[in-house]
Each structure stands twice: as C-alpha cells, then as structure tokens.
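All remarks here apply to the structure that follows.
Coming up: chain A.
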Amino acid sequence: MTASPTAIDPAVTGRAAALDWVELSGYPTRRNEAWRYAPHKKLAELSFGPPVALTTSVPDLGDLIPALDGPRIVVVNGVVNTELSTMTGPTGLHLSSLLDARREQPDRLAVHFDRVKSQISDAYMALNIAFGGDGAVVRVDAGATLEVPIHIVDVEVPDETRNASCTGVVIELGAGSSATVVETRIGVGADFGGSNIRTTITIADDASLEHVLLQNVPASHMHLSNIDVTQGANSKFLARSFNLGASYGRVAYRVDLAGSRAHADLSGLFFGFGDQVLDQQINVVHSAKNCTSRQTYRGVLDDASTGIFNGGIDVLPGADGTDAEQSNKNLILSDRAEVNTQPRLEILADEVACKHGATVGQLDESAMYYMRSRGIPAVEARRLLINGFADQVVDEVSIESVRTWINQRLGHDDV
Partner candidate 1 sequence: MTAPMSESTRTIEELTSADYEYGFSTDLETDIAPPGLDESVVRLISSKKDEPEWLLEWRLKAYAAWREMEEPDWAKLEIAPIDYESISYWAAPKQKPVLDSMDDVDPDIREMFDKLGIPLHEQKMLSNVAVDAIVDSVSVTTTFKATLLEAGVIFCSFSEAVKDYPDLVREHLGSVVPVRDNFFAALNSAVFSDGSFCYIPKGVRCPMELSTYFRINSMNTGQFERTLIVAEDDSHVSYLEGCTAPQRDENQLHAAVVELVAKDRAEIKYSTVQNWYPGDENGVGGIYNFVTKRGRAHTDAKISWTQVETGSAITWKYPSVILQGDRSIGEFYSVALSCRRQQADTGTKMIHIGKDTTSTIISKGISAAHGQNTYRGLVKILRSAENARNYTQCDSLLLGKECGAHTIPYIEVKNPTAQVEHEASTSTVGEDQLYYCRQRGMTEEDAMSMIVNGFCREVFNELPMEFAVEAQLVGISLEGSVG
Partner candidate 2 sequence: MLHVNNLTAAIGGKQILNDLNLEVGDNEIFGLLGPNGSGKSTFAHALAGRDGYDITGEVTLDGADLLDMEPEARAAAGVFMGFQYPVEIPGVNNMYFLRTALNSVRRARGETEVGARDFLNVSKKAMDLVEMKEDFLYRSVNAGFSGGEKKRNEILQMAIMEPRLAVLDETDSGLDIDALRIVAGGVNALRSPERSMVVITHYQRLLDYIKPDFVHVLVDGRIVKSGDHTLALHLEANGYADFENDLGDASEQSFAGAQS
C-alpha cells in the first residue's frame, strides 16, 4: 500500500467487516463453550455503539482506584479524559490515547484492529473492533526498564441508554524491556450499563510485563474484558486479575507463547456476592518449543453468586518440551452459590509435561474447629480462612498499594 497523506483509520476500515461478522455469526449462546454459563438474556439488554458522552460531572476517583505513583490514562465513558490523565512518564515510555494513535500511527495498531474472521472469537469482540475507537496505547522502548507502574483507568457512568462502552488498550514492550501496567475498571451510579474492553499486548523477545487487572465496577454493570497476549522468545508475562465487580464480570485471556522459552504466569481471584456471575476464560497456547506456563485461579462464592473457570492449555504440534500447569480451587460459602469449572488440556506435541487440578469445596471444618478451640470466634475464623485462601493470589501482586486496595475491597484489614 502506498503512503497517503491522510492515513487510513484502522478503526474505521475494520468497522464494516466487524459488523458484518456480527450479522453473519450472531451473538454467543449457551452452545458456545466459552459462553456456556453467561447470562445471555441480560447481556442482550446492553446497547453497543459509539461512546455516549458523559451528561453528569466527572466523578471523583478518590478511593475508587488504588493510589499509584506514575503516569496514568483515564478513560471515561469510552473517551480519554485528558484532565485526569498524566501522559508524561520516564524515558523509554510512550503514552497516548488510542484515538491519537489512530491518527498518527495507524499502521502500528494493526495488531489490535486488523482481525481476520477466524481471529474474532465472538460478537462482543467484533463490536469492540467496530466501536472501540478510543482508549490507551502504552509503548516501551527496547531495553527500557520502567520502575513506576503505568495506570490505565476505565470509568463508566451509564445512563438510560444502557450503553456498554467499547474501548481498547494496546501495550507494546520492545525487546529486553520491562514494565508494570495496572488496569483498573470502575464505575459510578446504579444505572444499568457496561463496558467491553479489549487489551492487545505484544511482548518482544527477552521483555517482561506484569499486568494487573482490577475489575470492580458496580453491581448494576456488566463487564467484558478480553486480553490478547503474544510473547516472544525468553519473554515473561505475569497476569494478575481480580474479578470482583459487575453483575456479570468476564475476564478472558488468550496468551500465545510464540517464541521459545517464553514463560507465562497467570493468576486470578474471583470473589462473588449477591447474584454476581464471575467468569474467567483462560487460554494459554504453547506454539513454540520449551515454553512454560502456570495458571493459578482461586474462586470464592458467597450468597447466590456463580463462579466460572474455563481454563485451557493448548500445546500445538511442534511445541515439544512444554511444561504447563494449571490449578483452580474454589470455595463455596453459601448453599445458593455455584461453581462451574472446566480445566482443559489439549496436547498435540511430544515430550510434554502438563498437569492440572481443580477442586471445589467448603471451608476446612477441622481448621475452623482448631481455631475456635483456640478461642477465635467462628466469624473471625471463617474470615481468616477465606483471607488465607484469597491471599494465594493477592500476594502475587508486586505493588503494595494495589494489594492494600484489593484487601480493602475484600474487607481484609490485616495486610
């Protein structure tokens, strides 16, 4: 293609094809494995389209988000809010809004927008391609080591339009670089609405990324996260997800270990109350030799909440020497709560060591008894046990202020 003075906007070019995809393939149903337990009726009440401008004043973020030093990009109702954002950061870091990046460097966003039919997993991803025009772009130069975390905040304030904002995050780590990115998704108000956010991450050879996802939108919202990661040789990806808010909170990862000896370590906590449905869809694809991966997911389900874990390890032909592990453990705290877990292994290579385990159970009664016999009241003993269970994931986060924020959300005061 010849360079033209007016660059071609990838969001606009991809839009028609994406909408055609929805037209042709329709919305997911119970028959789609990845959407088996999702509340499809409720999802159908959302409306998807271009951003709906905020009609009220911008909410005070205050305690809604963890206090982090460093640059941040704040997206409100699908549009970057420059007043709340600090785009400048240390040397080697380049931050911009997705909208600006589309104007200035459209070709660099191909990885995010140019999706052929087979790469579109479902209608919600297609709608995000069609309407997800703004968001954040994080680029880290080769060799740069960033000491401060980068914070990307998404705030939703829905109104009677029942809109679900579509936004995008593009994270690109140059060879040998290292960075930490925290994505916080929150919302304000009791109106029904949602967010549909797609993150595309590219980690070049020898680079290392810690990516923390904090999903804590109000219970009146629905939230869809889709994180697509491609890893180069010897790279390292640490994913820490906390799926806490929303009536339906979905966190979907697809991690492609495309370069040899790459390592992916994903862990996540989902903690449901009320009638929340918290859904984790994890796919780790081993496509290169000698890669390692680990998945550690913990679910705690109280009241009438539902937890879903659908985690796959796919070892493609030729990915010999793969070493992959997966563990999902769940605590059910109420007789109305439920857990659906599906730990999958699909192996098409040789000399592979894979294992997975899943458990569903309740609080250890003997541990409860032991603590109570030492004088700890039942309520306190229960809380301690639950905290201990959740801490298996919380402790994996490297940033202390994020751990504090999570613990406060979980009602832990001991940090």
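Keep this in mind: a contact is a pair of C-beta atoms (placed from the backbone, for glycine too) under 8 Å apart; a residue touches a chain by one contact, two chains touch by 3 or more; residues count from 1.
How these were chosen: all candidates are chains of the complex that A comes from, given by their letters.
Just so it is clear, the structure is predicted and the values come from calculations on it, not from any experiment.
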Review point. Which numbered candidate, 1 or 2, lies in contact with chain A within the complex?
Key: 1
Point to revise | Of chain A, residues touching candidate 1 in the complex | key: 317, 320, 330, 332-335, 337-362
